[in-house]
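Of the protein chains in this complex, all but one are displayed in their positions.
Going by the order they are written in, the chains are A, B and C; count residues from 1 in each one.
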Amino acid sequence: MNQIDPDQVQVILATDCGSTTTKAILIQKLEGVYRQTHRGEAPTTVEEPFADVTMGVINSVTEVEELSGRKLVDESGRIIQPASGDEGCDIYISTSSAGGGLQMMVAGVVAEMTAASAKRAALGAGAIVMDVISANDKRKPHEQINRIRELRPDMILVSGGTDGGNTTQVVQIAELIAPAKPQPRFGKEFTMPLIYAGNKDAAPLIEKVFDESIDLSIVPNLRPKMEMENLGPARDMIHDMFLEHVMAHAPGYDKLMGWTDAPIMPTPAAVGNILQRIAKDKKINVVGVDIGGATTDVFSVFDKTFNRTVSANLGMSYSISNVCAESGMENILRWVHFDMDERELRNRVKNKMIRPTTIPQSKEALIFEQAVAREALRLAYIQHKEFATTLKGVQQQRTVGDTFSQEAGGQTIVDNMKLNLLVASGGVLSHAPRMHQTALLLVDAFEPEGVTHLAKDSIFMMPHLGVLAEVHTKAAVEVFEKDCLIYLGTCVAAKGLGKPDKLCFTFTLRGDTLNESGEMNFGDIRLLPLGPEETATITCEPSRNFDLGAGPGKKIEQEVRGGTVGLILDARGRPLRLPVDRPACQKAIAKWVDAIGLYPEPEEALV
Amino acid sequence: MYEFLKNLDRRWVFLLMLLSVAVPILLNARFPEKPTGLARAVFNEIEKLNEGDPVLLAFDFDPASEGELGPMATAFVRHCAEKKLKMYFMSLWPVGPRMVEDALDRVVRPDFPDLKYGEDWVQLGYKSGYEAVIKVIVTDLKQLYTTDRFGASIDSIPLMADIQSVQDFSLVINISAGYAGTKEWVQYASTPYPDIILVAGCTGVQAPLLYPYIPEQLPGLLGAIKGAAEYEMLVLDKYGARDENGELDEPGKYFEGIRRMGPQLIAHVLMILLIITGNIIFFIERNREGSS
Amino acid sequence: MKRTVPLIITFLGGVVLIIAYFIPYTQAWGEKAAVFFDVLAAIAFVLGGGNLLKNHLKKVSDRVAGWGYSVICLVAFLVTLTVGLGKIGVNPNTQFSNYAWSGVYDQVGSPFWWLYEYGFKPLTATMFAILAFYVASAAFRAFRAKNFEAILLLGTAFIILLGRTYAGVVLTGFIPDDSAFSGLKLENFTVYIMQVFNTAGNRAIMIGIALGVASTSLKVLLGVDRSYLGSGGD
Partner (left out) sequence: MKHSRVSPLRLLFLLALVSSLASATHGQEADDGVVSSPPRPPSNLRAVDYPMDKGEKIDLTWDLSLDDPENVSTYLVYRSRTDKEIEKKIADDRKKFIDAVKTAATEGLFGEGWKDRMADLTQEQLTHVREVRSRAAERAETTFSSDPTSEDNVYKFLGTAMPGENEFVIDKLDGKKSYTFMVKAVGTDLSQSAGVVTEVGLTPVLQWFDGEWNTSGGRFWLSIIILVFCGAVVFWILRARSGKPIRVRKIAGLEAVDEAVGRATEMGRPILFVPGIQDMNDIQTIAAMTILSHISKTAAEYDAKIEVPTARSLVMTTARETVQASYLTAGKPDAYNQDLIYYVTDEQFGFVAYLSGMMVREKPAACFYMGAFYAESLILAETGNHVGAIQIAGTAMPAQLPFFVAACDYTLIGEEFFAASAYLSGSPEELGSLKGQDVGKIIVVFLMFIGITLFTLAALTSANPGLSSIFRNMGDFLKNVILT
């Protein structure tokens, strides 16, 4: 890897090797600003018959080459570095989630404590956590050993005990893993990487437990104290191991690794990385979601704490049946404003499952798919909230003010009122025919409170930018702002519940193009036009039971940002409650659909 | 300064507390007392009695709470002795009889040498069984107390001739530091037998729990040192010897409660200062957090 | 069987006590039951003593950390037991002067009295006095005006702290005794708070507790809650 002088960098090439497609983007410095200029796509070539990931990479880069007219690949099939004139690029980086990404098994002593920390470390590092083994997971030792044998993770992370704390059970867990002799997913001849990040006093004992069949590396404790979580060293070690073992054993990656200017990152880790950067840079709280066919990833940064969850069974194609089962058909149907035949719906669901690439062909199908998406996102967000918590097992310092409200430890840190930016990506969100639909999907599923900006990832560029941020933060942030995010608009929502058609809040808007004031009654939702790049100042005065961020009944004044959709004023209340009665629910949804202009008649639909 | 206070080692607080208690004691600071209604009520209940009326003094406390309850024990015994009431001492706490002896040593033996054991006062001693004892002796005292504390048969004690049960006492005075104590006396004596008149002295933490029983089941209550000091003042006002200037001229033991109010005053002021300091730190902290 | 018998005993004992309360004829039964318990508790003293000995002897023989304390504990226990049970240094009761052990075990001047007066009494008083220090440090830490309730509690605390000392009398001494505002004098206000607000609050808690006690008792009597017998809820 070359030394890079950030100021000299003119051209950046980034690729993301997904499980099915490899995407390449080109970033160039235009008029002193970094902009994403071209993109290309090609099928991923990790699996047979090609069994070399670089082929896909070169294919996608070639597409960019063709589009941009800039020569990026030389005759020997290598990316040209550094740039000179019309040729090559200054930085080349890549992420990878090919072959199902990084799959890990984690273990800890107590499921809610060190095991949870281990899970957080693994997820944060971009892994999929296949199973969590803990001393209190109610499984018998033999069941645990069987499970470890069945799983074929890429690596294992073992934690447990605070420094100077528990040793016996940490060793016990190691003693479960050692005889199970877990086999790595790739390459039977390779040793299984195992990272130990537990009680440092137990480390010598752990070393004794494992033989050569395990490649043991010891890093500082994830939970040196109950009050403190130190995920950094473990995450870094996971990345190192990812490169050293997993990547090295995947076809073609050794070659790819030689090309890149920054270590290859697992795709989700890169997404997390860029979101953290943005949150830190702009001092905001961010939630990002990536809804895929099989899984839904939710990322959040609240008060500088990053969390990621993977809802393995919530997706729009492979897992769609599961979404229906978990939320229940009636819960999905409440988002639909007309009658649908449930039998037909079930067929539709099954169809989507076996033909994952099907795209809705009719308005009904689209509405139904988006209803499913709402539930999938809602459930994924609930799971995320449950996981993104403060640390458990921490001593609370009480004061007399807590007499009547003793909150338990391990409360969620996700607070929709504090949320500033909600970023959507993934098929059903990115490719919705109208951005209005994406916006309302987000609002309905995540129920943001107060003033929240809504955006979507235009071409799923976040992974590229995440790695780029490692080597060239400025370029990453600039591109993220300008090209990656498409601002949909802003949602202003009041927290609280009231009686229908009673005043929820009054608003006054002052801006260049938008000057309006009015009243919002409970149950209403309204869309005001505010174009991209436009801003306005909104002053809202909620009535007594409602909160817009300053406290119940307190006035707020804030700048809002326009977008392709505009400004959404949401007085439907939080938590969002739909009428239980079916006709009433349909009526309400119809009203909202109408207010936002979600599904306009065909002639005007193709905007 | 802020950093020091924010992470203040609690031993500094302890040191301040020590000083605020020790200094007034060493300087022998004494503040006047203004008796409140409850102390007056206790005083009046005893004042109402006639010479020779039998009074049961149940001392349910131990050396641990002596600091809080000792002064009122002294004052009660003195008041009864001055009124020439017949005193019957008993206890539901194993070390209670020792507390009785202490009070007798302070008051009766040096200052009322005329009072005779068995004729003017009697030590019934400790009985195990907590409230069960009360339940039995409210109807039949001699069922449980067959001897006095020193093993003498109860029937050989002249004072016991007229006493069948707790109901025969003109007044029950209870000093208690917890279970079994005033609450049990209220529940098992003065509530089912409204003829039993009960006044009590108790520790500061217990007092709030006994207020609900005032005034019906419990006409008067002395709460902690404050109550003791007020009551002492009343007793001294009425019975205290005075010097030529009209000032009270009494040995220090009768001022014990009033004397202990000195450290209490300073300690309370210290607590208020500590709380205020704590809050200042809290608000500075919150502001810093908010601005960051 | 191991659980059935205690359950039956519990049930019968409870029923007898309840019946004894309402049916005057059986009143003595309740007292009998109470006596049974006393007898059991008294026997348990021996059990406790034995356990204490065993525990500390084991600590001493294992030389566990802090075994020195166990030695002190054992010595203190045995000395007190011997001196108290043996009534060492106690003069016989004047009425039964022929019986050497007829005296009172804690007679003034006897070794037991000495242990009590100069050992036990100051030690327990010390433990109790530690409270003052802990109250101060707890107040310093916990009394934060975090929300409205806390501010209310804080204000009340100040009033009571001042009102319970002469400071209250001095601070509001300017209010004449017979004026309409005399209730605002701190010492009077303190009593008012204690008698009205505090009593009301305490009553609420007490009612809750009383109902809790009754329903727990009932659960135990009926054997619905057997976990104290170690069923572990399953």
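Descriptive notes on the structure:
One rule holds in what follows: contacts are C-beta pairs under 8 Å (C-beta built on N, C-alpha and C of every residue); 3 or more make two chains touch, one makes a residue touch a chain.
Quick caveat, the model's predicted, so the values are computed rather than measured.
For the chain that is not shown, the touched chains among those present are A, B, C, taking the whole complex. One of A:H249, A:K392, A:K474 or A:R526 touches the chain omitted from the figure, and that residue is A:K392.
Within the whole complex, the absent chain has one touching residue among A:D5, A:E75 or A:E407, and that is A:E407. For chain C, the residues touching the chain absent from view are 18, 21-25, 37, 40-41, 44-49, 51-52, 55, 58, 65-66, 69, 123-124, 127-128, 130-131, 134-135, 137-139, 141-143, 202, 205-209, 211-220, 222, 224-225, 227-234. Residues 10, 51-52, 62, 64-65, 161-162, 177-179, 191-192, 203, 205-206, 208-209, 241 of chain B touch the missing chain (whole complex, contact as defined above). In the full complex, the hidden chain is touched by chain A at residues 109-110, 112-114, 135-136, 138, 160-162, 164-169, 199, 223, 226, 392-396, 398-400, 402-403, 406-410.
The working rule: only the chains that are shown with their structure count from here on.
For chain B, the chain with the farthest CA centroid is A. Chain centres here are Cα averages; for chain A and chain C they lie 57 Å apart. The distance from the centre of chain A to the centre of chain B, with each centre set as the mean of the Cα atoms, comes to 67 Å.
Shared contact sites, meaning residues of chain B that touch two or more other chains, are absent.
Annotation for chain C: residues 141, 143-146, 154 touch two or more other chains. For chain C in complex with chain B, the residues that touch the partner chain are 31, 34-35, 38, 42, 93, 95-96, 102, 104, 106, 108, 116, 120-122, 124-125, 127-129, 132-133, 135-137, 139-141, 143-146, 154, 157-158, 161-162, 164-167, 169, 187-188, 191, 194-195, 198-199, 202-203, 206. Within the complex, the chain B residues that touch chain C are 8, 10, 13-14, 16-18, 21, 31-34, 36-38, 62-67, 95, 97-98, 101, 128-129, 132, 135-136, 149-152, 207-209, 211-212, 214, 224, 226, 261, 264-265, 267-272, 274-275, 277-279, 282-283. Taken together, the chain C residues at the contact with chain A in this complex read 141-147, 149-150, 153-154.
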